[in-house]
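Missing here: one protein chain of the complex. Every other protein chain is in place.
== chain A ==
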């Protein structure tokens, strides 16, 4: 144990981790730049580092970048990741209500706690988590993704039918590109750039940032737009700590849930945040506040989000199978260093694995420092008048969107989806479910088609395996409940008009 602590408490590792949390905070807070991209840019530098330093750098960058995605979400209503889209309406409403720093410190503290819970579970139960994930075939992944989509429908502040509408707009956008099962291009209009579908980054920039700008531009008196009131940092930290301390059991629950879902194959962190948010709303005393500024949603979604980042390392470490694009890059770096991830890494390189977990924990602690700096810098920028701030944000977002695909198609997607997002807001259709539909649409379709091919079209096979039977039954029960509730809502609304 002392060896492990000695291994990570070297000046080199401390410096690398700290610099990487700063770097991650910067990249994550920039709308349009993602954790994956941050890590990809880091890869050339890791060639010259020791294996532990290299992986610590990747871990520190991702963890902080995922948290920092909440900064642009709360302050500008442009979530940095699909996972933070789950609670962006809440965090932005709270920020507008004069508590921007409080809500960001809540995000920071819960992100750090969620990450630590994730590491603790990973260090104690990685083999068990891996055995669970090893039972996940396409049937189970299909049901889990369906469960995630269902959460989008019953969490939003709007009515069930409006959430449905938003979700299906997202699913429609997700159907652009090469069909996963038979490789046939759909809705691409002969554009090579559209073959890979519409990536969620330009979509999020368009639907959140661009539509927000259009709404501001529609304001005839931009100089009179309300400014953010920013509370003193000390008071904000104290208030944030009170909010989190009062919900410690919920943080534990979401952190645990996030780690488990993150360890499962598929779109881990995104589904984790949405399911945690849905459970939070279901068990809250004030479910009607969700979507309009509920701190509980920010706490639980934020904790699940970062816990899932740790959980995603399970399949990578235990099986050498990358759980997401970040761990795929990390595996590449480990291989480059002559270390093959897989079950044997726990015995042959046990010291490295333990040091890796320790550096995970270290990154989550140091993140508090660099996260605080990022929050102070970001809220300071809010003093700029909005008519100046928003075009700068748009420019940065466009650069970010361009950087994802290195093509101008991304810019057209941003503009088109910005107009769509503006129209949706006008029709009071929420945007967040569309983003989840866009992200999970491919996962659902891919796993459905693969399952149908395996089962040769027999639906019964979707319930044949025990884990898929449990998940499938849970999903169907939830759907039945949703239909019942929608029916009751409609009846309740009709009755007074009849009388």
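We adopt the following convention: a contact is a pair of C-beta atoms (placed from the backbone, for glycine too) under 8 Å apart; a residue touches a chain by one contact, two chains touch by 3 or more; residues count from 1.
We adopt the following convention: contacts and distances are computed from a predicted model.
Chemist: What is the protein name, per UniProt, of the chain that does not appear here: "Stage V sporulation protein AD", "Tripartite-type tricarboxylate transporter, receptor component TctC", "Diguanylate cyclase" or "HPt (Histidine-containing phosphotransfer) domain-containing protein"?
Modeler: "Tripartite-type tricarboxylate transporter, receptor component TctC"
Chemist: Looking at A:123, A:160 or A:180, which makes contact with the chain not pictured?
Modeler: Counting the whole complex, the residue in contact with the absent chain is A:180.
Chemist: Pick out which of A:19, A:43, A:123 or A:284 touches the chain that's been left out of the picture.
Modeler: A:43
Chemist: From the list A:159, A:175, A:216 or A:325, which touches the chain that is not on show?
Modeler: Candidates A:159, A:175, A:216 or A:325; residue touching the omitted chain: A:325.
Chemist: Identify the residues of chain A touching the omitted chain, counting contacts across the whole complex.
Modeler: The list for chain A reads 36, 39-40, 43-44, 47, 133-140, 177-178, 180-183, 185, 192-193, 195-197, 265, 315, 319-322, 325, 328-333, 335-338, 340-344, 405-406, 446, 449-450, 453-454, 465.
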